[in-house]
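Every protein chain except one is present and positioned as in the full complex.
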């Protein structure tokens, strides 16, 4: 173990680990020190028990219960690691390191209109953000088929839902809905790359400030391996440099991101 | 899974997993089908949960509770795998395959005197054997320091204990005691190689029939890899051939074994 | 769904083979496996005369793998012909015999003896790292690899698979050499050379110091090499190295393998081949793959 004055992994009790819908689960962790420090838009590293799976699984913080010392994470089963997480029962322990990343940038007293945009498994971090933002909030969230977290988001603003198959809400993608409704505001978005690309274009066309939270495969989560890069506009020969999603991000100004 | 008409690994409930003494533990498994089939001197493969540890850990069957459908295993912490087993709690599950090996050979109705000899972690399989043998039983068991299973063995015959440090029973090795007391009978022995070597010499000198149960590092436990060999006397150029401890043994006639 | 594949003119009912040395001649697996469901059983290495193998310890575990130093213990080709072929011919599966040898003459001797035997493939093992007498030199030198392939091919009556060693700087060079030597197929990878020390006893665990590393730990190296070889020769490839699941098997096929062989997984779970077959079928079903050959080498 690291000495007490140094940070280290924490073995956290799983308070709850429940199925939400389809392949989506919510895990509540008892981890006061991380909850104390955490900000909206940051993530934590979860480590698998299966010792063949060594790399961390980065999962965004969905809600922070600072008094209770708890973190809420909402995750989808995508592969073996997240399937393993889904099998854990309450009372079990999981190793956690974090919080990591810069988080969303905002002035907690700002009253400007905001446009919160989520896609699929990019939705969870927007819950804490919506809770903390002050302005009038319009929330647009897109899913392949079954929406989730809608009620929680509904507490903080007006929510529009889109689904690819039209099984709930508006049929189509979130950007289609943005266009259709001509929604405006300071944008905070998290979701799959094609969606973020569309959001960037929409923001630029409408001259809206936009922060995008990106995803990339990670080796460490804390800046050690330079594995998780994304292209950031720069005055180099190729017009970009690589920055680390885990440390320099995951949230970037849309203008900076080169898809 | 294999089709029902084929054998496969069984996920067994751990009924009990308790500390006996020093580094030694007893695990009771609920596994009716294996208990039904098992014979004294056979072993089972236990598989670790830690997925970095892929190979089976062969553990001898200490006692067979055929009616209860249970197996008693007694194991010492030797390395990471056995340390892992020691951490399991009752109610947990473990994957088991077996029973394997030939087991001790004996006629259940034979009334000849028998000499049961165990050393350290070679002692466990002798409990079931002592239970099943019919003749007058003298049991000699040696340990480095703290003896175990003595009471259980005492139910079936007279028990002599030796310890290397003299902390209990006779100070010295089992073969010293055999010599000193001039003990006689059909020998059944299990223990570390140096002890078995001594037992073989003693048996040969005293013209006693002897069965030795050997240990070797295993890859599969069921004869698939030819990894677990021991030298068996044969009329070849070198005077021996390699036989599989897991399948041709673990019990061999002392006369056959070349140490 | 069509799972059948063709290797050098021989039809296999499915791509699942056993990796030599991890399935014996099948006998030990009969209680666990429906051998009729295996595309081809590749038996353990067979030499022209009995081989003793190495002293114990022959096996040691490593993180996500194992190292073996069996050293090709086998009772020789005569016992193999008398006992193992009749046993295997009870089942509806193909038979490949893995050939062990220390010299070209020994390889030729066992291949010649098998010319009249009822087996479907010969697999020339020029890559076993556990024998001292220079057997491994064939696998790491392109010229030697070509020569031994040519010599065995001359006497072989069955299609000849050559098994390649991964312990080389450029595996495509060896693959091209055995293709030039007349091989009908290649199989890869054999084990990586590895070692483990008992730090308490301050000695190597294996009697031979080093041995062959296998298991899931080596899969990434195997996938890379299968892809490289698939892109440098025209022969069909049998891929292996750490296959534990149906998805692993599919990964090898996508990298360019027509057949796949299950090795260490058989030791860790004797039912492995049956599980892997089931998982491959499920994958095909889920993805709507009608013919397994459609995915061979699909990754570019």
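Letters A, B and C mark the chains as written, and numbering starts fresh at 1 in each.
The definition used in the following text is that contacts are C-beta pairs under 8 Å (C-beta built on N, C-alpha and C of every residue); 3 or more make two chains touch, one makes a residue touch a chain.
These figures come from a predicted structure and were not determined experimentally.
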Key: Contact residue for the chain not shown (choose from C:48, C:62 or C:273)   = C:62
Task = Kindly state which of the options A:17, A:42, A:138 or A:230 is in contact with the chain not pictured.
result = A:230
Query = Going by the touch rule given at the top, which residues of chain C touch the chain that is not shown?
reply = 62-65, 67, 140, 167-169, 192-197, 199-200, 202-204, 209-210, 213, 216-221, 223-224, 227, 242, 244, 247, 250-251, 254-255, 283, 287, 295, 298-299
Key: Contact set of chain A toward the excluded chain (per top definition)   = 1-3, 6-9, 47, 51-56, 97, 216-220, 222-231, 236, 238, 241-242, 247
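Just so it is clear, only the chains that are shown with their structure count from here on.
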Request  = Specify the chain most distant from chain A by Cα centroid.
outcome  = B
Query = What is the identifier of the chain with the smallest separation between its Cα mean and the overall Cα mean?
reply = C
Cα-centroid distance, chain B relative to chain C, in whole angstrom = 35
Query = How many angstrom between the C-alpha centroids of chain B and chain A?
reply = 55
Message = If a residue has to touch 2 or more other chains to count, which residues of chain A qualify?
response = 52
Key: Two or more partner chains touched - positions in chain C   = 64, 216
